[in-house]
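Heads up, one of the protein chains got dropped from this complex, but the rest are sitting where they should.
Chains here go by letter, A, B and C, matching the order in which they are written, and residues are numbered from 1 within each.
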Amino acid sequence: MLDFFIKPRVRGGVHPEARKENTADENIVTNFPIPKTLYIPLQQHVGKPAEPLIRVGDKVLKGQLLAYSQGLISAPVHAPSSGIILDVNDYPAPHPSALPIRMIVLETDGLDEWFTSPIPDDPFQLTPEDISLRVGAAGIVGLGGATFPTAVKLNMGRENQIDTLIINGSECEPYLSCDDRLMQERAEKIIDGVRLMLHGMESHHAVVAIEDNKPLAFAAMQIAAKPYSSIEVMQIPTQYPMGWDRQLIRYVTGKEVPVGCRSSEIGVTIHNVGTAHAVHKAIRYGQALVNRVVTVSGGAVGKPMNVEVPLGTLISEVFAFCEVNLEDTARIVMGGPMMGDSLPHAGLPTVKATSGVLALTKSELKSSEVQPCIRCAACVTVCPAGLRPLDMANNIRVNQLDAAVDLGLKDCISCGCCSYICPSNIPLVQFFKYASGEIVARQQAQHKSEQTKRLMDDRNARMERIAKQQEEDEKARIAAKAERERLKAEQASQESLA
Amino acid sequence: MMVNMKPRSGAHIGTKANVTFIMWQVMLALMPATAFGLWLFGWPAINLFIITLLSAVFFEVICIQLQGRAVKPAIMDGSAILTAWLLALTLPPWAPWWIGVVGSAIAIILGKQVYGGLGQNLFNPAMIARVALLISFPIEMTTWANVSPLFFSHSPGLVESWHITFSGLDNIDAKTGATVLGMIKTEFSQHHILSDILKDYSGFGNFTGWARGSLGETSVLLLGLGGVWLMRQGIIQWHIPASLLGTVILLASIFHLIDDQHFMSPLMHLSSGGLVLVAFFIATDYVTSPNTPLGQLVFGAGCGLLIFVIRTWGAYPEGSGFAVLLMNSATPLIDYYIKPRIYGRDRQGKPLEIPKS
Amino acid sequence: MYVLSAIFWLTLLGLMLGLLLGIAAKYLKVESSPILDEIESLLPGSQCGQCGFPGCRPAAEALVDGLVPATICPPGGSALAEQLAAMLGLDLDLSSVKEPELLVARVSEDTCTGCTRCFKVCPTDAIVGAPKQIHAVVADACIACKKCVEVCPTECLQMHPVEVTLRNWRWTKPMSQFDQSQQGSALC
Partner (left out) sequence: MSEYLMLLLGTALVNNVVLVKFLGLCPFMGVSKKLDAALSMGLATTFVLTLAAMTSWILEHFVLAPFNIQFLRILAFILVIAAVVQFTEMVVRKTSPILYQILGIFLPLITTNCAVLGVALLNVQEQYGFLQSMIFGFGSAVGFTLVMVLFAGLRERLALMAVPVLFAGTPIAFITAGILSLAFMGFAGLNTKM
């Protein structure tokens, strides 16, 4: 009862059934057969897509750079396995619309031969800048799902001295247990990655936050972190969305990140457990981010498991490996069931952000039979960002998008709590995603109409200039003609005189 | 390969509760008090109850067909039945049949369907109907039948109850009397003081419900139990009932201390009239109550204040109907001004300043 | 007798109030309503005439005088209608507004003879190309005013809907419960 007053109150959130038990008890499966072809999208991260530097037909090794990052916020892409580049073209993207984006198609030769790169003997002698350079070169992005390039975060961390680095082990989405297994099996590697990141950001205090429904992971991480005083491991209440970075920052440090500014500006940075593990592999062994642990679960999965999969593997192959019964799969979801995207079919590649692939049956899904909103305000109670989903949805339904923005549409993190709790099964998050998309479309239309107005004014000005020009030429011509006639008349009169 | 599935966003999983489940839960909570009320006032009450429910469903079906909407789902969500149920509980037990029909008509058509069906109404439909009936048919709405439980010697049999319901009461004075509130209101107007008015008042009787009153609101005990159960089920929050009852008790005790001859004691306020029924079942109606807990507290306090003011100084003995309607009209304002603070923004919505660490 | 005093008092009252108002008017001077040019700047300004007025300025004047609804400008779509309604305090019914279907002109290379008639008439110089050379339309600059399609002799310029890519793909608006139940309509 006492901690009611000590621990900062967590606002909103829901308690979905975890349904992690069928995947959280077995080890991570590492003997996934190397697929024949890998489809590697160039845009697997937040920021500009990577620019390919290889040509069709090149032979590449595992971990070799395929596309370099361009611009300030971007991340390179590496070969998940050794083989020959088949094609660089547009293929369906792992997105609800499955519209094509540019991908590199790699035909594997089965050797899985690593691309050797220099390995530092003692990484802690490296300068912090060198560490974030290596992390950036390894193509590491946030593996929690946000996929923000980690190197950029480390640089920002150095600029405004971070006093707390939070390692997000909450994994609050139901079904997913890849972070849980990673912490249980590779705790030392993760702790080593955390120390490297601390060194990379010149900060001295890290907190690993783990939800209290994962006691084994908590124990393993505590043992691994015991020798290092700068790393503290703490348990946080199990409540979706505990993994939302701003919620975690407020719970762990008590600070609230103001709207419109990054968390590093108030001295806190957050990284996922998987990211720390990838940093460890990149710095210690020079291995780029080429594979990741993916949870395959759901009612229609014969053998639910956590499997280490090379990036770019088609979901259909992962499903085949896990004996997924496609007939009673009502919906394929990439990521967790709360925030994940539904995919139209399984022929899409896994990417750096794929923390889980779910094959859900009809009974597990929320019924889509919509009833009228009875204003029960359960969505207002569960919204962690403190918005009023029912009022926003009502405004969006009658196309009052500005009113919805005033109610806080821009602060919606689409965590799915309101859609989860709504007794009338109203797709609230889809209302908000539609509205944000519509607002962006309107801004673009507004921008376009301003530009076209500028083009029109320029053209009209040019037309007037040309018209004035023609008038002057006309006048000049008439004047010249008159002049010539006058001269001829004079000549004629002089001749008549002479 | 399966056919391409339509993109769907947001939470793919969800709670199993839906609107119908909530409505039936509320009806379940009302069951004990209703059964007791029907037993207490015998067959005429049962007739009235059934007539009100049937006419409500009938009007709902007509309105939905007029709007060209699918009839089946709208009826199945039980909101029409619940509205009629609540209305019936607030009617005089031996009221004639047309009171029930007209009440349901006003509640369903004017109260809900005109606004566009479930979730769209601005005022509590049951309360609109009760207030409209009270103002337009004062006599029928204030003939309170004596307690005459089912199968007791002097209470009307089945045939006689049809006579009462369909062709009205014959010897009115023998069978009816005033409720506690009504009696006090008339005595006060003749400047009697409280102690001699309440010579034969039994507190325990009123609390358990053995007293004259509307069909379902007499038994405070059963209504309270039903309400607490609803709260434990998580269907309603504690904010509205607590602030409503708390305000009435607070005001009543203050005024009772000042002058206990002219102001009823808090316990008497609690166990008379429709206070508890309104607090647990009518004021907590989702559609017409504010969204935020603080807003609900303000709403409950407002209802409590108005109930007390109308009961003490108003012309009508029972003010809860008016109080709920007045506070329903203030709900949009409460929601406009009392809203949760958005993460990373201050109360006015401006982003917080970056703390100078 | 009292008639005279009545007339006297009324005139005195009128005069005195008139004087007071005159003084007040001097202090509270306000120049002409700035609303007109604000409205005109909101309109797309493409003088396309789809609103029935010869240009955007007359349409703006009609709007300020309240002669026309806020939804008179089809290219503006519901976004502009909302802004106008908010600015002028008009009530707004968006049922009749059809979202402007995004179109863009495209030249089919095989039939273009390079006669340059189209880019002379294009208001935003969206068509580029030299005489006798195959022309091309700059998609971003084209405002789908259809003037070039009318004037092209070989019909090679046609309007095409804007092609959906991953960048401009949008979530569709979910159907509210009223549209769904409208579908399963009466008596079922």
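As a convention for this text, contacts are C-beta pairs under 8 Å (C-beta built on N, C-alpha and C of every residue); 3 or more make two chains touch, one makes a residue touch a chain.
Remember, predicted model here, so these are calculated numbers, not experimental data.
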## Note on the structure
Among the displayed chains, the hidden one touches A, B, C
### Query
Out of B:Leu150, B:Leu267 or B:Val309, which is the one that touches the chain we can't see?
B:Val309
### Query
Who touches the missing chain here, B:Pro156, B:Gly182, B:Gly319 or B:Gly344?
B:Gly319
### Task
Could you tell me which of C:Leu88, C:Leu103 or C:Ala136 touches the chain that is not displayed?
C:Leu88
### Task
Considering the whole complex rather than only what is displayed, give the residues of chain B touching the chain that is not shown.
67, 110, 113-116, 120, 122-123, 128, 131-132, 135, 306, 309-310, 313-316, 319, 321-323, 325-326, 328-333, 336
### Summary
chain A positions in touch with the non-displayed chain are 391, 394-395, 397-398, 400
### Query
List the chain C residues touching the unshown chain?
2, 5-6, 9-10, 13-14, 17, 20-21, 24-25, 28, 30, 33-35, 87-89, 91, 176, 178
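The criterion applied here is as follows: only the chains that are shown with their structure count from here on.
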#### Entry: Per-chain Cα centre nearest the global Cα centre, belonging to chain
A
### Task
Determine, using the mean of C-alpha atoms as each chain's centre, which chain is farthest from chain A.
B
### Query
Taking each chain's centre as the mean position of its Cα atoms, how many Å separate chain A from chain C?
37
### Task
Can you check how far apart chain A and chain B are, centre to centre, with Cα atoms defining each centre and the answer in Å?
50
### Message
Give the residues of chain B touching no fewer than two other chains, as numbers and ranges.
### Response
7, 9, 73
### Query
Listing for chain C: what residues touch at least two other chains?
171, 178
### Task
Under the touch definition given earlier, write down the residues of chain A that touch chain C in their complex.
93, 95, 97, 99-101, 370-373, 396-402, 424, 426-427, 430-431, 433-434, 437-438, 441-442, 445-446, 448-449, 451-453, 455-456, 458-459
### Summary
The chain A residues in contact with chain B across the complex are 11, 16, 96-98, 163, 174, 246-247, 250, 255-261, 265-267, 326, 329, 331-333, 337-347, 360, 364-369, 371-377, 380-381, 383-388, 390-391, 408, 411, 414, 416-417, 419-425, 427-430, 433
## Note on the structure
Listed in rising order, the residues of chain B that touch chain A in the complex are 1-2, 4-15, 17-22, 73, 77, 79, 117-120, 286-287, 290-293, 335, 339-345, 349, 351-355, 357
